[in-house]
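What you see is the complex with one protein chain gone and the rest in place.
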Amino acid sequence: MSAVISVEKLSKWYGNVLGLSDVTLDIEAGITGILGPNGAGKSTFLKLITGQIKSNIGTVRLQGETVWNNPSLFARIGFCPEQDAFFEELSGKCFLLHMLKLSGFSGEECERRAVRALETVDLTGAGGRVIRSYSRGMRQRIKIAQSIAHDPDVLIMDEPLNGLDPLGRRKIIRLIKEFKSEGRTVIVSSHVLPEIEAMTNQIVLIHQGKIFAQGDIHYIRDLIESHPHMISIKCSRPRLLAARFIEEKDVIDVRFHEDGEMIVETNDRDSFFGRLPSLLLKNDIDIHEISSPDDNLQAVFDYLIGS
Amino acid sequence: MSIKEKGYTHWDGELESRRFPWSPIMRSGIRLTFKKKFFKLFFFLNLIPAVVYLAGIYISERLEDFEFMIREASMPFKVNPAYFNSFLSGDYLLFMIVMILVFAGAGLIADDLKHNSLQLYFSRPLKKRDYFMGKTSIVFFFLLIVTLVPGLVLFLMKLIFAGNFKFIQDYPWLPLSIIGYSVLLTAFFACYALFLSALSRNSRYVAVMTFGMYLFSDILYAIFNGIFRKPAFALMSIKANLQQIGAAFFGVKLPYDVPWMYSFVLLVLFCGVAVIFLSRRVRGVEVVR
Amino acid sequence: MSIEVNNIKFSYGRIQALDGVDLSLPGGAVGLLGPNGAGKSTLIRILLGFLVPDEGDGDIFGFDIRTRQTDIRRLIGYMPEDDCLIPGMDAVSFTSYLGELSGMPRQEAMKRAHEVLYYVGLEESRYRLLQTYSSGMKQRLKLAQALVHDPQLLFLDEPTSGLDPQGRKEILELILDISSKKNIQILISSHILSDIELTCSYVVILDKGRIASRGEIDALRRMDYSLYELRIKGGKETFLQDLNGFGYQIEEMEDGLIRIYVPSDRTPRDILETAVGRDVQIRHFVRSRSSLEDLFAKVVGAD
Partner (left out) sequence: MAQPENTSSMGFVSSVKNVFSFYFLLGRKARRTKVFYFISLIPLMIAAFAKFAELVLQTHHLEGIYIFSNIIVAFYLQFLVLILALFFGTSICSEELEGKTLTYLTTRPVPKAALLLGKYAAYTLLIILMMAAGVILSFLILNADGLTDPSRWRILFRYLGVLTLGLVCYTAFFTFIGTFLKRSILFGLIFSFGWENVIQYFPGSTQRFVIAHYIKSLLPSPTTGRFSFLLFQLEPTPPGRAVVVLLVLTAVFLALACLVFSKKEYILED
């Protein structure tokens, strides 16, 4: 399968502030998550691949064509921008109708699609109200409706789940997953790993304007695996368990907190977790909680930067 | 030994109730305006009329030095209240005041509306009145610098150049006129600028309106006067009204043949309407009903 | 009781945003939970006096919310939901400016502005122009300006929206620090359940302008079964099949979380045994912190 989007040596700076630096990347059909903390360069990357800004160095090709000043491409692209900006005087439906019209659909087709898009994002009832009166969540959803109404092959969304409540979030995740079928491409940015995990395995990690890792999420997971890791355990006889842990060579450190919480640091999580259930059973320890306080991206980033 | 507490620390000071809770708004507003590109240059252009008039006073006192230029008989001007009136209500000065408003006044409220910052103000112990006082005082600061301050300086200079107190004996009320008229002029323009600035979140629109309304009212007068030849239509023009009041303050012949009280009442009415509009428009959140 | 309101009603035209809300809130951190459009922000805006309720009354620290707004606002700090800033300013002058507006003497406000900016973690960018701030930094700045005058009551409207996990964690830690040790009361509005769970002991759930439920979080959670949340590595299918065999109800979430409902007469030991038997690693094992989510789904009528 050939790449839908291929990007080569892409670099972008604003004045003397770095936005993106030397990014080379191929994105294929399916859902790809662009992941990174606030200000990492995710938005810059998405703006570059949708041709809203020009790269200082490097090229972007979308389905083989350059993106900058190539409007015809956008019949096949849907984009959901990050900023909370609208033509506030229009009603939600009117907004969709005109966006569809700009995409080149005929009158009835616009109407049909606008109604369907409103339905998809649960705004059918509010379609006639002006956008100015919408709540945060509704604004987010009309923005998403705008990006999918013309059935694009490639859907690019910048932080689409921002400002949505859990139910809304779940619906949008479902919608994105459905959208992927029929061989389409979705690129979603987010700063929350579980959100991306819920949608796809294919991720790109961006931090400080660079691509830190790219590929299957398990690869990222393995990265997380392969560096020292903290595990918090709450159980009935923590000191006994701690004594057992210390016998193992992958355990580096065991600490106790005031409330009986035990923090174990290990550099081989696989074997640690592999042992843990049987260890608990053998010693007849009642387990209350196992959690990983730093099981998140920041830990990976810290690790990657540190090395 | 005491160790500094980690994390959040309380502030041990006392909140004070200022006599003027709005003074920070004024201070920071003035600072922000001066930070704008080209504003300083532009602002000093406004002092040109003051310099010209100052030169005029100097020449009038030292006529003998300038005899080679002007013959005494044809002395083009005399320093008297009318001289001050023509300084304070001259077309050029009024025009430049409007341009200051376009530059520094258009964004006063419009920008707060645009960036949702009204809620920051109104979640503090500020009344609406304080907010407006703060914004008004910014306009006052800039306008008084180009009207009141040079006005009084000119008066002082006249005394200094003359080297005696004859001038003040002739016109003991003149300083009061200068103060009164400058303040009135400024108060009106402050209401005018804030009123327009609260009309929209878009400061470009406000800028056009600030300039447009001023010119428009004057053109309207010209049109009506053209058709009907009635000086009463001068009441439609912002500029004419201000000049009318100026003439009254300085005891000069009125430029338009209408009682100056009418102009005064009109401007006061406008300010009243502006204040009412402002207090309705400006609130912590924008409510779309 | 720091906040007491009775029968507050408010409508935006035809849309009834609040439809008879009664509240009396204890000290400490209180969570205001509800889906988008439930009326959380409207309630806070009424408490701040930005909106005048159509009906009902209330008071904060004994000051009437209709008439004594200035006294109330001296004691509260407000962190708004939407982006708000004054362009052209840097963080220090912005924060000290707002401190001065609260009535702090000028020099004190300047000193305190530096302090709170350090506290929220903006010390490195405090001289940068606000227009150039990222969304995470704007969020911190909003918290800083809410704290600058050392209020007794904090209103935080969606304090973690738009933040990455690290930033979110840090903000929540700050909130926890403020509320637990420093005797400042906090009212947090959020739609993120875990934010509320982490920081608050008391929760009010709003839905469609009414109070759907309220009480101590611990009391609201009490149920007749225990719910465990797991993340595992290894053969998920067979592991879950086995557990199903024990008659446990199992739910898989979109983000890979597995929720297992264990009847009260059983212990989670079975889960461990199954894991050993199926060679599955249990990476995450938490006793039902999120039954709040169930409650939430129940009261607001999840899909």
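As written, the chain order gives the labels A, B and C, with residue 1 at the start of each chain.
Here is the rule we use: a residue touches a chain if its C-beta (ideal position, glycine included) is under 8 Å from a C-beta of that chain, and two chains touch if they have at least 3 such contacts.
A quick note: this is a predicted structure, and the numbers were derived from the prediction, not measured.
The chain that is not drawn here is touched, among residues A:3, A:73, A:175 or A:263, by A:73.
Considering B:30, B:220 or B:254, the position touching the chain not shown turns out to be B:220 (whole complex). Here the missing chain is touched by one residue of C:85, C:148 or C:171, and it is C:85. Of the candidate positions A:9, A:54, A:112 or A:282, contact with the unshown chain belongs to A:54.
Residue B:102 is the one among B:102, B:148, B:190 or B:282 that touches the chain missing from this view.
Against the chain not shown here, chain A presents residues 14, 50-54, 69-75, 77-79, 81, 83, 85-87, 89-90, 94, 98-99, 101-104, 146. Listed by residue number, the positions of chain B touching the unshown chain are 37, 99, 102-103, 115, 200, 202, 204-205, 207-209, 211-212, 215-216, 219-220, 223-224, 226-228.
By our rule, only the chains that are shown with their structure count from here on.
Among the other chains, the CA centroid farthest from that of chain A is the one of B. Per-chain CA centroids place chain B at a distance of 47 Å from chain C.
Centre-to-centre, using mean CA coordinates, chain A is 22 Å away from chain C. Of all residues in chain C, those that touch two or more other chains are 12, 82-83.
Counting partner chains per residue, chain B shows two or more touched chains at residues 288. By the touch rule above, chain C contacts chain A in their complex via residues 12, 15, 34-37, 81-83, 132, 134-137, 158, 161-167, 191-193, 233, 253-257, 267-269, 272-273, 275-276, 279, 281-287, 293, 296-297, 300, 302-303. Taken in their complex, chain A has these residues touching chain C: 17, 36-39, 84, 133, 135-138, 159, 162-168, 170-171, 173-174, 191-195, 197-198, 269-270, 273-274, 276-278, 280-281, 286-292, 295-298. On the chain B side of its complex with chain C, the touching residues are 7-11, 13, 15-18, 21, 24-25, 28, 32, 35-36, 111-112, 115-117, 119-127, 283-285, 287-289.
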